[in-house]
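Below is one structure, written out as structure tokens; the observations come after it.
In this view, the complex is presented without one of its protein chains, the others remaining in place.
Showing chain A:
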Amino acid sequence: MRGIALFTIFYLLGIGLEKGLSVPLPANVIGLALLTVSLSIGLIKLEWVDAGSSIAIRHMGLLFIPAIVGAAAYGNELRAAWLPVTLSIVLNTLFTMLAAGAVIRLWPDRRKEHDVSRSTSA
């Protein structure tokens, strides 16, 4: 519960900075950045927020449901463009993962750390 309360406080801080000081970022990203920094400098202890974070992330899907239901109201928009949207979801997603993965895979590596995959993912 303490974790969830802290996330809400950081989000409200984010809203304050976005609206009050016109920081050009969404409130959720401001809150996320502030909490990451607070954890790094030890202002917030990991054990205060660790359990709350696991619960919030595991059940984040619940919070998307209203948006998915809402999108049904935009069915026409999607139906008109179903082909480019489908192609984009398939092709761009594959490009994206290949690019991110290949950069890391092909990065010059002195220590041969790739091999840890065998021992941990089995």
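We take it that a residue touches a chain if its C-beta (ideal position, glycine included) is under 8 Å from a C-beta of that chain, and two chains touch if they have at least 3 such contacts; residues count from 1.
Assume contacts and distances are computed from a predicted model.
Trainee: Write down which listed name, "LrgB family protein", "Tripartite tricarboxylate transporter substrate binding protein BugD", "Sulfopyruvate decarboxylase subunit alpha" or "Iron complex outermembrane receptor protein", is the UniProt protein name of the chain that is not shown.
Mentor: Answer from the UniProt record of the missing subunit chain: "LrgB family protein".
Trainee: For chain A, which residues touch the unseen chain?
Mentor: Contacting residues on chain A, toward the hidden partner: 3-4, 7-8, 10-11, 14-15, 24-29, 31-33, 35-36, 39-40, 46, 49-50, 52-53, 56-57, 59-74, 77-78, 80-81, 83-85, 87-105, 107, 109, 111, 113-117, 120-121.
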